[in-house]
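Quick notes on the structure that follows.
A protein chain is absent from this complex, but the other protein chains hold their places.
Should a chain be cited, it is by its letter among A, B and C, assigned in written order, with residues numbered from 1 in that chain.
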Amino acid sequence: MSTTLDPGIGEKFSRRTKRAINHDGSFNVRRRGGPHRHDPYQWLIRMNWWPFIGVVVGFFLLLNVAFAGGYLLLGLNQLAGTSTVGGAGHHFLSALFFSVQTFTSVGYGHVYPATNATGFLSSLEALVGVLTFALATGLLYGRFSRPTARIHFSHSAIISRRADGMPCLQFRIANQRNNILINLEARVLLKTVDAATNDQRYAFLPLERDSVNFFPLSWTIVHDITPDSPLHGLGPEDYARLDLEILVQLKGFDDTFAQDVHARNSYTHDEIEWHRRYVRAYEVAEDGVAVIDLDLLHQTEALG
Amino acid sequence: MSTTLDPGIGEKFSRRTKRAINHDGSFNVRRRGGPHRHDPYQWLIRMNWWPFIGVVVGFFLLLNVAFAGGYLLLGLNQLAGTSTVGGAGHHFLSALFFSVQTFTSVGYGHVYPATNATGFLSSLEALVGVLTFALATGLLYGRFSRPTARIHFSHSAIISRRADGMPCLQFRIANQRNNILINLEARVLLKTVDAATNDQRYAFLPLERDSVNFFPLSWTIVHDITPDSPLHGLGPEDYARLDLEILVQLKGFDDTFAQDVHARNSYTHDEIEWHRRYVRAYEVAEDGVAVIDLDLLHQTEALG
Amino acid sequence: MSTTLDPGIGEKFSRRTKRAINHDGSFNVRRRGGPHRHDPYQWLIRMNWWPFIGVVVGFFLLLNVAFAGGYLLLGLNQLAGTSTVGGAGHHFLSALFFSVQTFTSVGYGHVYPATNATGFLSSLEALVGVLTFALATGLLYGRFSRPTARIHFSHSAIISRRADGMPCLQFRIANQRNNILINLEARVLLKTVDAATNDQRYAFLPLERDSVNFFPLSWTIVHDITPDSPLHGLGPEDYARLDLEILVQLKGFDDTFAQDVHARNSYTHDEIEWHRRYVRAYEVAEDGVAVIDLDLLHQTEALG
Partner (left out) sequence: MSTTLDPGIGEKFSRRTKRAINHDGSFNVRRRGGPHRHDPYQWLIRMNWWPFIGVVVGFFLLLNVAFAGGYLLLGLNQLAGTSTVGGAGHHFLSALFFSVQTFTSVGYGHVYPATNATGFLSSLEALVGVLTFALATGLLYGRFSRPTARIHFSHSAIISRRADGMPCLQFRIANQRNNILINLEARVLLKTVDAATNDQRYAFLPLERDSVNFFPLSWTIVHDITPDSPLHGLGPEDYARLDLEILVQLKGFDDTFAQDVHARNSYTHDEIEWHRRYVRAYEVAEDGVAVIDLDLLHQTEALG
């Protein structure tokens, strides 16, 4: 095997690890100890939408229940316009509705603070409320404007054969979005594991082409298995024995976000199909427009 | 023809395609199948202003009509300050106006929620309202702050002749904005189509200069048609037969956005004028300031 | 004179131009004709603070006067809580105050829309109001967060002499801000004008060092006037005859904005002092901290 290097993932492990890179681009790594491990902004930016909405609504409820409790402690009779008849539940709801009207700055005014104590508390709540929504504004913008590449990877990599008989490793990608990626660059690494020591070794796999100027359709990334290739002479059982993993790193300039975006993925040995080729995933429509079918991206056929 | 390469647009097509790059920089590509093809943020950021305003107003109306419907379902008598005389239309408008006053957090208070049910619904609406405007804030900022190059391209490319008799392909660009583009780089590709197979071939066209440090005025981009040029020896009828297209890619640093911006355009064979030269598009005013005339950018004259 | 090149400013002019680059980094260029020359976002982002505040207040007044006019047209008796006694001025102010309370979503509610017509108009105004402030939020953020380098240039460049007798062109820069610029790069061009033809010629001036890793203090940028230098053998009267201008371009990574920032400046022939050297602009305080004096940056003394 040719030159080896550690791409920053680590070489010496006490036992076998899971795949290095998951299909969503994350690494199988956890943190322990140390200071400041959690950054609330990054957590709120990267979480999914439904949990995020849950956090926002939960935070809103929590604060309003707390302020409603404060008004109840001061006494509902300090809020003009509320009725002090009815049970505790009714009292709480009166305070809660007043709290929400203050927090969101709706302030209908049929209930209003009639004493200095409620005057101070409602002033504080109004300030907290507008600042909370200022914060929510920033978070919503941060979530939307975070540049992410939506690269669609073929489910499997394949071992195929070129017209001249050269065997090659291939996988295929497409841009899921309508935006244009410019100067897209690919880097592919091979990870193998020594069965005896669990040591992990890495090697770069040279590519037929490692960049394209534009990326409107699909791109089949090809590593020729020349005699110099670390894959030369290996069969499916070798791939399994070496716990082989193909690590893929992509970088390009996104025309909408006007920033560089990155994508990662990997193919483990059981995600590689042998002696296959990809069917063409795009065609030209009647109006002369090229049409890419993202579902066809994964489709392979046996070599002739 | 010299070295060919695929810049990422594709080489093998089942039939002739439209031009690769439109004048607005987009590609003639559609997507089919696959997950998550639409990204609402990118859609809302890239759409024109009038449709965007339509979406915002429509969304505002939709939500307020829905909440107004909710208040009507609960019963208008649960909103203190509304009159229950008058027809259904009047009732609906009363509910709608209360809804808008809650959604925008105006909350005059001459109408207010008099029961727990309307208290809850109006609290929800107030929350939805402020979050909606938080979202609108982010979208408006995202639309304005998206770095885009406003490069003005001459309508036609020309085949001209240098002082030493060397034929050359030229086109001209200017910056429409008052900002300064720094380190502007140009890359020009030639696309030709094989009439028999519809295969598309690409070649880089070397430029007299491929970058300028500053871009305050105009820049005439020149490819010399040397014996090595893929354009050497071709006439207008060859250009048409080859369905020739000149693809232009520009990249520079925008001083206002403080980010790299990109621009694309292309010239098809019928957008190339033969034996012309550009008239000068700038002059020096009395006060010593250089003045560029964007309308003159397109103007050509016959070679002497 | 060695290799000449056009950095993108233009070579052939009908008469002498003003200096190419002003001290604020702008170019002496105007635009005429063409589409979309004005980008309101860029205009609002780059204007000074007082005019910006004027635009905001003016826009606010304009919209509120317009809405107030609308309420007056509908009739003040359609707004409950207003008094219809008093003159036209009083009526207008009543409508204006109601308008502001709606536009800013304060909505005290002592005045409120009593009819469908004013209900619609005030709903529209509430929507316009919140969207206007959404826009203002984006503009304020855009103004503040725009990455700009605050590089302090010495007022004059100098012609000095190194310890080994080599003459050199020098100028000095310092960072006005407390942030750190990283990997700061300098590029210096010489512009000369042919007195007969008004043609402008440009040449790069090689630097003793063209980048520094960090930029916490000051940096003296040095071009050695070797026999190869285009400045070799020229005296002050030659500088004036050639209408010589030294163009400076700086680029570095700003640690606070986390983005590349650029700065430009130029020295014309009458901003170059002969046979001077810079006095040291920093010293070490008692506590071991280096202290740079930005006022000393400009100070030169006669060569010994």
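As a working rule, contacts are C-beta pairs under 8 Å (C-beta built on N, C-alpha and C of every residue); 3 or more make two chains touch, one makes a residue touch a chain.
This is a predicted model, so every value here is computed, not measured.
Enquirer: Which listed residue, A:Leu189, A:Ile246, A:Ile272 or A:Ile292, touches the chain dropped from view?
Expert: That would be A:Leu189, which touches the missing chain.
Enquirer: Going by the contact rule already stated, which one of A:Ala80, A:Ala195 or A:Ala240 would touch the omitted chain in the full complex?
Expert: Counting the whole complex, the residue in contact with the absent chain is A:Ala80.
Enquirer: Of C:Ser14, C:Asn77 or C:Ser145, which one is in contact with the hidden chain?
Expert: Within the whole complex, the residue contacting the unshown chain is C:Ser145.
Enquirer: Which one, A:Tyr108, A:Tyr239 or A:Tyr282, makes contact with the chain that was left out?
Expert: Only one listed residue reaches the unshown chain, and that is A:Tyr108.
Enquirer: Given the full complex, what residues of subunit C touch the hidden partner chain?
Expert: Spelled out for subunit C, the touching residues are 56-57, 60, 90, 93, 96-97, 100-101, 104-110, 133, 136-137, 140-141, 144-145, 150, 152, 174, 176-180, 182, 184, 209, 212-217, 219, 253, 255-259, 280, 282-285, 287-297.
Enquirer: With the missing chain put back, which residues of subunit A would touch it? List them for me.
Expert: So the residues of subunit A touching the missing chain come out as 5-10, 12-18, 25-37, 39, 41-42, 45-46, 80, 101-102, 105-109, 111-113, 116, 119, 122-123, 126-127, 129-131, 134-135, 137-139, 141-142, 146-148, 187, 189, 249, 257, 259-262, 264.
Enquirer: Extract the touching residues of subunit B with respect to the undisplayed chain.
Expert: 105, 107-109, 137
What we mean here is this: only the chains that are shown with their structure count from here on.
Enquirer: Subunit C and subunit B are one sequence twice: same or different residues at the contact, by the over-half rule?
Expert: different
Enquirer: Report the chain closest to the protein's overall CA mean, measuring from each chain's own CA mean.
Expert: B
Enquirer: So, what's the distance in Å between the C-alpha centres of subunit C and subunit B?
Expert: 26
Enquirer: Between subunit A and subunit C, tell me the centre distance in angstrom, where each centre is the average of that chain's C-alpha atoms.
Expert: Distance between chain centres, rounded to whole Å: 37 Å.
Enquirer: Give the residues of subunit C that touch two or more other chains, as numbers and ranges in rising order.
Expert: In subunit C, residues 105, 107-109, 137 touch at least two other chains, as defined above.
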